[in-house]
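First up is the structure itself, then whatever we jot down about it.
For this view, one protein chain was removed and the others were kept in their places.
Chain lettering (A and B) follows the sequence in which the chains are written, and residue indices restart at 1 in each chain.
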Amino acid sequence: MASIVQAIMTGILLGGLYALIGVGMSLIFGIMKITNIAHGDLMILSAFFTLMLTANLFKSIILALIVSIIIMIVIGVLVQKFLINSVIDKGSEPALLVTFGLSIVLQNAMILKFGPNSQLISTAISEVNIFRHGQLSMSGQYLLNFVVAVVIIVILTILINRTSLGRGIRATSNDVMAAELMGINTKRMYIIAMALTMTATCIAGLLVGSTFVFYPSSGTQYLIIAFGVVVIGGMGSIPGTLIGGIILGVTQLLGASIFGTPYQMLTGYVVLLILLTLRPQGLLGKAKRK
Amino acid sequence: MTEKTSSRRTKNIIKLIVLIVVLAVLVVIPIGGGRIRMTSVLILVFLYMAIAQMWNLLAGYSGLVSLGAQAFVGLGGYSLAMLSQVYGLPLWTGFVAGAVISVIFALIISMPIFKMKGVYFTVGTWIVAECLLVLFSIWKFVNYSAGYNISATYKLTPAAIYYVALAICVGAIVVVVLLLRSKFGLSLMAMRDNEAAAEIRGVKLYRTKLICFLIASAITGIAGAGLYLNIAYITPPSAFNISWTVAMCFIVVIGGIGTVEGPIIGAIIYVILNQLLYSFPGFSMLIMGVIAIIIIILAPKGIMGVVNRFFNVDLFGIKRRL
Partner (left out) sequence: MSEIILEVSNLDVFYGDLQAIHDVSLKIEKGSMVSLIGANGAGKSTLLTTIMGVNKPKNGKIFWKGQDITGLSTNKIVSRGLTLTPEGSHIFEDMTVRENLQVGSWTNKSREAKADAEEKVYDIFPVLKEKRTQLASFLSGGQRQMLAIGRAIMASPEMIICDEISLGLAPVVIKDIYASLRKICESGVTFLLVEQEVKRCLKYTDYGYVMVKGGIVMEGKCSELPEDKVSDAYFGIGEFA
């Protein structure tokens, strides 16, 4: 019983992190109708940047994070301007293949630059236990992940739903031509959405990199998690990612606690496949009207 | 009219002669046991050509962009390894089992997977392949993640593997060509051009796609067995690696998606580039990725698309005439 409670508790906290991993992908999908296959690799790349910056340049991890956010925004904007914007009008397949190509390029570039070995960003909080009571415990890192994720998702939700910029982004995602007719520079909205995505993804990268070991090839695994979160939460729904993340996290850890640790990923994948089969538009997503 | 027909017939005869000469040259190459390097490179070209043809049959003709084709390469490889290594059966049984198991697996996963559309299908197939990767790593029956040496292959000469690979490749191309030239191919192309219109005209979308999926799975399974006949050592991370699909995707995109000639050219380029950059692991994939991105943006129909703009190439008589 205690192990089930532990699994649910840790699953919820892990789900927060998953939601943060997926939120950028959801944002990109919501506004551009594009599935970015390189999403996981971009996150791992940001983790490497933060790691390198703390190891070589800065003492403060926050400073390192800010600098790598800036670098990642530049990379994201370049990717948007030169890769995605040039195929965005040609349907979903070219965009899928371009981001797939980008994913392969990023993975191999990271292997060449950083080597194939596992890395971990060590922070002061990774060893802290919030409490330990009998068989139950809560790690400080997991709690931090969850809190940061919730804060960022709330900020993004407010930004998208309550501000003028957010209305511009939503208008663009709703009807590009009409948005242009309102005087909105829609290509700029895409770039802003990409910058927001990169910021969230970079923070996710730091948290992932300080919670789990990561390799240049880890992006694939996190892409599937991001995809799962977005599918369960509904493509394009920002608050939905939090629910998607928690469902995925709890399922994985319950699977691990019932069938054994090796089955953690497998349970997550299988549940995802079942959900995709039953509700192809996501649990909270609405069916697309056309 | 008769002149046109006769000139077409002459063209067809020339094409046939060219194909026979090419095939004859390919058959002669390994004779005498020389040209070891060329033989080993061609083995890879043949096998990659076969799996790329299958990926193209799905992505280029049936609108099924899959990132999970590695599932069938792995199943084929494991069929070969298990039957020869664990049960001591002759190697050819591995190929049969590879095809059968792949088809059965494809049939089973088609039920959920075919409910998914577009990008959901793409990522769905990937998740299925990832499931196999995880499953095989924790499954006692397949010796966990340690995998197997396929020691029966040690006795094979490079020439023997070469002919197996050649047969698989020729077989794959023949299947695709016959398929596309048949009435089935016509409905396939109608479906690719306009799904809704094709359905109204009586094309059974689900059945048509499923048949393609099963054929592609079977041949990818056989080619997977061929690949591991050559590699002789199998583990889950290598067998179910996304890099198989990456290779297929790059070959098809570079050569020209939706053409039979495209994967042929693409496979030659892919294998040669990999050989040239052999001593810089990672670099070849990096360069390949950059080339693929540039091609998708600038020439979405690949090399064959560019070639077709100047010459109307139709090596296999697939294009329809009215």
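Going forward, a contact is a pair of C-beta atoms (placed from the backbone, for glycine too) under 8 Å apart; a residue touches a chain by one contact, two chains touch by 3 or more.
Note that this is a predicted model, so its numbers are computed, not measured.
Taking the full assembly into account, the omitted chain touches A.
Contact with the chain not shown here comes from a single listed residue; of A:Val87, A:Ala179 or A:Val271, that residue is A:Ala179.
The hidden chain makes contact, of the residues A:Ala171, A:Leu242 or A:Ala256, with A:Ala171. Listed here are the chain A residues that touch the chain not shown: 164, 167-168, 170-171, 174-175, 177-186, 289.
Everything that follows uses one rule, which is that only the chains that are shown with their structure count from here on.
For the pair chain A and chain B, the distance between mean C-alpha positions equals 33 Å. Per the touch definition, chain A reaches chain B in the complex via residues 35, 37, 83, 86-87, 90, 92-94, 96-98, 100-102, 104-105, 107-109, 111-112, 220, 224, 227, 231, 262-263, 265-266, 269-270, 272-274, 276-277, 280. Taken together, the chain B residues at the contact with chain A in this complex read 65, 67, 111-112, 115-120, 122-124, 126-128, 130-131, 134-135, 137-138, 242, 246, 249-250, 253, 282-283, 285-286, 288-290, 292-293, 296-297, 300.
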